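So that we are looking at the same thing, I have put the structure below in structure tokens.
With one protein chain withheld, the remaining protein chains of the complex are depicted in position.
Now for chain A:
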Amino acid sequence: MSKSRGNRHRRGKPAVGDNARETVENMDEQNPVLLMFKEYSSQLDDKHDRYERIVKLSRDVNIEAKRIIFLLHNINTDIEAKKKAVIEEADCRLQALVSNSFKAIARELKGQDGYQYHRAYSNGLQEFIEALTFCQFLKDDSIEPWTAINDSFKYHDDEHGGYQLLFPQYDFILGLADFTGELMRRCINTLGVGNVSECFKLCNFVKYINAGFLGLMAPGNKELSRKAYVLRQSLAKMELVCYNIQIRGSEIPKHMLISVIESTDVNAEEDEGYF
């Protein structure tokens, strides 16, 4: 990118049409229009560069969050000690994201209007919320409210003083909607190892979240309604799982249930890939 930019400067006088070329050649370096635009150019570059830096940081967050989610999906063994170790590791890596990548983003945003750059890191932030709520849920069967998470994005260091990452509540709720997709996946997986009570627990939790979404009045927010739609689809799959457990649970061994359900119409379709 910097290379092409260098080329553009090296080209010197800009290329224009025949008649206009004469005008441009008569323009000297002190031409007020050119001087004006040079200043605007550096302002624009500054904005675009900052935006790109934030996008990069956000992509790092996104990848790491997906890996943490993948790690958390591995807790299907009933060995309590191993489960604990995995959650601890996930917790640790989530904390690292907060104190490294998000801190770097917050520092870029210091003294800026965060909303100007919000789109650059919104994706990473939502993926992070997905991982964080998943981890919290596996740990305590509950999730923290927005305010608690928002507080963790407050930073302070001697060099820069106090600053905070802009964390709109929309990102929290949208991340939460993605999180229910993970619960659906987990529900199917736990069924595979025959853990029936876990399925009911997960299904109920998603039902509560769905109830919350149904109660929202958010006119004209497409992103929100799209995610609520996906959420309802996940929930339908889970409800079908619970139904099958209830009705056929006594007929066949528990670990065989998964094949029964998969042969009906529940395909745990991946809505996004893992890294």
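Quick notes on this structure:
Everything below uses one rule, namely that a contact is a pair of C-beta atoms (placed from the backbone, for glycine too) under 8 Å apart; a residue touches a chain by one contact, two chains touch by 3 or more; residues count from 1.
Rule of thumb we're sticking to: contacts and distances are computed from a predicted model.
With the options "Intraflagellar transport 20", "3-methyl-2-oxobutanoate dehydrogenase (2-methylpropanoyl-transferring)", "RBR-type E3 ubiquitin transferase" or "Translin" in hand, the undepicted chain maps to the protein name "Translin" (source: UniProt). Touching the missing chain, out of A:A65, A:L132, A:L176 or A:L231, is residue A:L176. Per the touch definition above, the residue from A:N74, A:S99, A:Q116 or A:Q246 contacting the chain not shown is A:Q116. The chain omitted from view is touched by exactly one of A:F102, A:Y121, A:F134 or A:F205, namely A:F205.
Chain A meets the missing chain through residues 5, 8, 13-20, 23-24, 27, 31-34, 36-38, 40-41, 43-45, 47-48, 113-116, 118, 141-143, 145-147, 169, 172-173, 176, 201, 205, 207-209, 211-213, 215-219.
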